[in-house]
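Note that this complex is displayed minus one protein chain, with the remaining chains in position.
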Amino acid sequence: MARNIHAGVIGAAGYAGAELVRLLAGHPHIKELSLGSVSFEGRPLYELYPNFLRRINPALVKPEEAAAAADVVFAALPNGVGEPFAKTCVEKNIPFIDFSADFRFGGDQAAYRAWYGMAYQFPNLREHAVYGLPELNRQALRERAGTGRIIIANPGCYPTAASLAAYPALARGMLAEGTVIVDAASGITGGGRETARSFHYPECADSLSPYKVGCHRHTPEIQRNFAAMTAKGGKAPALIFTPHLAPMNRGILSTLYAPLAGNWRAGPADPMRPPSPEAAEKERALQEAYAAFYQNEPFVRVLPAGINPATGRVRGSNYCDIAVRLDQTGSFLIAVSAIDNMVKGAAGQAVQNMNILFGFDETAGLEAIPASF
Amino acid sequence: MARNIHAGVIGAAGYAGAELVRLLAGHPHIKELSLGSVSFEGRPLYELYPNFLRRINPALVKPEEAAAAADVVFAALPNGVGEPFAKTCVEKNIPFIDFSADFRFGGDQAAYRAWYGMAYQFPNLREHAVYGLPELNRQALRERAGTGRIIIANPGCYPTAASLAAYPALARGMLAEGTVIVDAASGITGGGRETARSFHYPECADSLSPYKVGCHRHTPEIQRNFAAMTAKGGKAPALIFTPHLAPMNRGILSTLYAPLAGNWRAGPADPMRPPSPEAAEKERALQEAYAAFYQNEPFVRVLPAGINPATGRVRGSNYCDIAVRLDQTGSFLIAVSAIDNMVKGAAGQAVQNMNILFGFDETAGLEAIPASF
Amino acid sequence: MARNIHAGVIGAAGYAGAELVRLLAGHPHIKELSLGSVSFEGRPLYELYPNFLRRINPALVKPEEAAAAADVVFAALPNGVGEPFAKTCVEKNIPFIDFSADFRFGGDQAAYRAWYGMAYQFPNLREHAVYGLPELNRQALRERAGTGRIIIANPGCYPTAASLAAYPALARGMLAEGTVIVDAASGITGGGRETARSFHYPECADSLSPYKVGCHRHTPEIQRNFAAMTAKGGKAPALIFTPHLAPMNRGILSTLYAPLAGNWRAGPADPMRPPSPEAAEKERALQEAYAAFYQNEPFVRVLPAGINPATGRVRGSNYCDIAVRLDQTGSFLIAVSAIDNMVKGAAGQAVQNMNILFGFDETAGLEAIPASF
Partner (left out) sequence: MARNIHAGVIGAAGYAGAELVRLLAGHPHIKELSLGSVSFEGRPLYELYPNFLRRINPALVKPEEAAAAADVVFAALPNGVGEPFAKTCVEKNIPFIDFSADFRFGGDQAAYRAWYGMAYQFPNLREHAVYGLPELNRQALRERAGTGRIIIANPGCYPTAASLAAYPALARGMLAEGTVIVDAASGITGGGRETARSFHYPECADSLSPYKVGCHRHTPEIQRNFAAMTAKGGKAPALIFTPHLAPMNRGILSTLYAPLAGNWRAGPADPMRPPSPEAAEKERALQEAYAAFYQNEPFVRVLPAGINPATGRVRGSNYCDIAVRLDQTGSFLIAVSAIDNMVKGAAGQAVQNMNILFGFDETAGLEAIPASF
């Protein structure tokens, strides 16, 4: 039977940290919670987030203190800041679940350095790191359970949405050679708690815009996932990734375009005609393949025909909703995925990873049905 | 010197119609305005749109009446409804500017029928139809000026945004063979004034979702434009088009992905590295080619490097803002365009077409600087 | 020890019904759930609300069927529709929790008829009705526990927010004679699931407006509550109530202005000067009185000085946050309250009422911490 544990959170004052606190506070196996912050030490969390009034009372402590007595440590810190804490945890055999990009690239320090402009502080720590996308690495996570010496690199928000939309196609060899395009948009909490021009209400409300076109840091992370997800003997497709900023608080919607292998295609279409009956049939086959692939996943919902994913329909939940479509030319898979960037894209996925590691029910603390509106 | 004219509007009570009234009411060469409506005949426009209080006083009249004394007739009607009015206008030598899809397919009735599920009522009318995308067909519009016997098929909103983003690449032969992907999102006015589940505030607010994936009616219109825009001897690319619904009132943001011809590409990139200096240089070349192509266009702004398009930055104006980027693999053009769907995507473009036809300054009545927020 | 029960919901397809289903599905003492709908019988709830996919699978049944085997029946129906169901439940000794206005006026049929334009169908049912504002009527609810013969009139959303902001002042005799003004705004879910012009996204987004000024149906309900809350021997104040529609999904913010009795006032202020130190001291006294009054209430949070209520800070929760202020003239109480209209203003309060009635922990199923953003 699952024991109850003490969780420490470093960086509890940021958006991902605060969402994590909200989830852990309702988790059936968390018996104690220590919250640390560099910038807001000594202040109660409800001063920053009045929603926590009466619910989370103790003042934030120093990060070290938050980690001291914990059975698991979560770090929701900026890139490049958390390594010393990770080192301490590894040395003390305490699992460390990290929200930053610091451990997502494993041994490929050169890629990390190229995109993030920083060097690893303790490169050897990567030997303990597992990329924490449960749908991809559940087995690797389980194997580490109990050892303690583990750093879970919690995935980025865009990579979670994009990779889950691609995984069945890559793993089942459904794609032809070619480029995969991921066009995605995030709600504005994705930018974090720090105020900035781009996230000043009047600058982003009621407006939609792209950013970092052709150069967003999540590109290599998605690319790595594509490689890990591609069936043995297959070749991972090249990736084009464009993020946008959408005028909403939460959510990522990701639309993926990938050229299908011959047997998954519909016959060549007249570009001036609507999809043929054959195309509709092929689309059903794609949907079924996706549904079969994910049938045992607790948080991936392959949507039935006729339902489109919407960020508003996963709000507050750990679900990733995926719609599978065939384009009108009959040759491309269009897989659209929706997640709550703060939950499946950050804090919820971290809790899911903890659940796996500690042998809790994987959905423990993540049972919330998404809001209806 | 430009004379002043009398404009008739049929379908003034819909969203596109109301926006047209707003623009025509401030147009320097409109001396009189007759507003017609099937459903709201006898009621003043300000009862439906109180913003018009004190500014547009007369009650709406029957469509026929609105057209009777006009020098130009605009029809902002549902598909399949306006043909009889068009016929009358053509017979009376009055230019007819149509917002529906009825005249966008010219002689290709089969395509229209396949996508819109209706037959032409008066097929011969198409011999008078010109597709009213001024950047593409300005010359054809000018040639008809003065004859009167003209139906202008005002373009769809998505086709306007997508086609303008593709035009320089197609016309200058910048693309390799392959599929062009257009991933676009519209504000909710795009759904029109009729209430519907999808546009009920709580169902679409704070949420982003795709719709009609692989089967939206604007697909063949964009495809036609690509064919018309492709340099002689070239082959128009196949198109994949996915629309989304974004939680905002106005605006379309369209992101286009197209494989570049060899000389426009950067050398093959390591997918795990950021764009190379060579890629940056190639990107500048793309931008310059676009800027040169559109240098005389009054309403297309090719954005300088460092500025991203945003629907909020064209709000209320007839501009189409375009950013030109190279993807991180060095081989795809990414062209992002932003328009106000109600202006350049509908009423503003109709006024621009009228201006060309009547020899007015092309920007007359369309001088509004976009709102800053 | 609390037994687990079977809950029936009639009107599960509306907004309040769907929110109730979301809450009941996570309630620790609900062992079975039957969902009924007149309009959508035979269809699963997730077709209307895809957020329920995989979580609520059975098709909606006829209302009678939903009520048949239930230990408690909730009715989230339009006014005037639920009486026959209430009658059946009373006859079968099954508690009936009603979201409509039908039972809120008790014996005062004349008031109901005047505002709602309908007569009672079974007037005698009112002898079993208790107005279900737990902070006011917890004792009366507890007294009925176990008898079964009870109809709980679940309060309106505005009346909940306004009445809780007034209660301590009325009960403790803090007010002078005079008029109390309640100026409130609701998110758009308050209008329900039916599409309507006023709730069509482009008509209400990014805009704020009043409606039914001086004639909203919640006026007499608030007025009744004021009477019930006024200390014995006191005279209930007259009420002015103005509702507004705010461009957001959820939430009610209510700002109440009430003339203070002499001992609660600060000395007469120079209207051209900021609040005096004495005023600040009096404001603290008001805050303390409110905090003391509500100290044992699980869902009312009297905010500490320096924190303002915000609908975004109670989102998804059953809290009513209240700030207590003194106006700048030193003579009026300003009490601002925030609730989630769908939770404390509807479904959450109904669950709270059920908890009291069945002797469950009053917060069971309502433990959600509000979202941070």
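To keep things simple, chains are lettered A, B and C as they appear, and every chain counts its residues starting from 1.
By our rule, a residue touches a chain if its C-beta (ideal position, glycine included) is under 8 Å from a C-beta of that chain, and two chains touch if they have at least 3 such contacts.
All values derive from a computational prediction rather than experimental measurement.
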Residue, one of A:189, A:223, A:318 or A:337, that touches the chain absent here: A:189
Which of B:53, B:110 or B:292 contacts the chain that the document leaves out: B:53
Which residue of B:128, B:244 or B:301 touches the chain not shown here: B:301
Where the missing chain touches chain C, by residue: 108, 110-111, 114-115, 179, 181, 183, 185, 202-211, 213-215, 219-220, 223-224, 238-242, 244, 246-251, 253, 255, 257, 259, 271-275, 279, 283, 308-313, 315, 323, 325-329, 331-332, 334, 336, 338, 373
Touching residues (missing chain, whole complex) on chain B: 15, 18-19, 22, 25-26, 47, 49-56, 189, 205-206, 249-250, 301, 303, 307, 310, 313-317, 321, 342, 367-373
On chain A, residues whose C-beta touches the chain left out of the figure: 15, 188-189, 193, 195-197, 199-202, 204-206, 247-249
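Going forward, only the chains that are shown with their structure count from here on.
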Same-residue or different-residue interface between chain B and chain C, half as cut-off: same
Whole-Å gap separating chain A and chain B, where each centre is the average of the chain's CA atoms: 37
Centre-to-centre distance between chain C and chain B (centres being mean Cα positions), rounded to whole Å: 47
Contacts with 2+ other chains: residues of chain B: 202, 204-206, 247-249
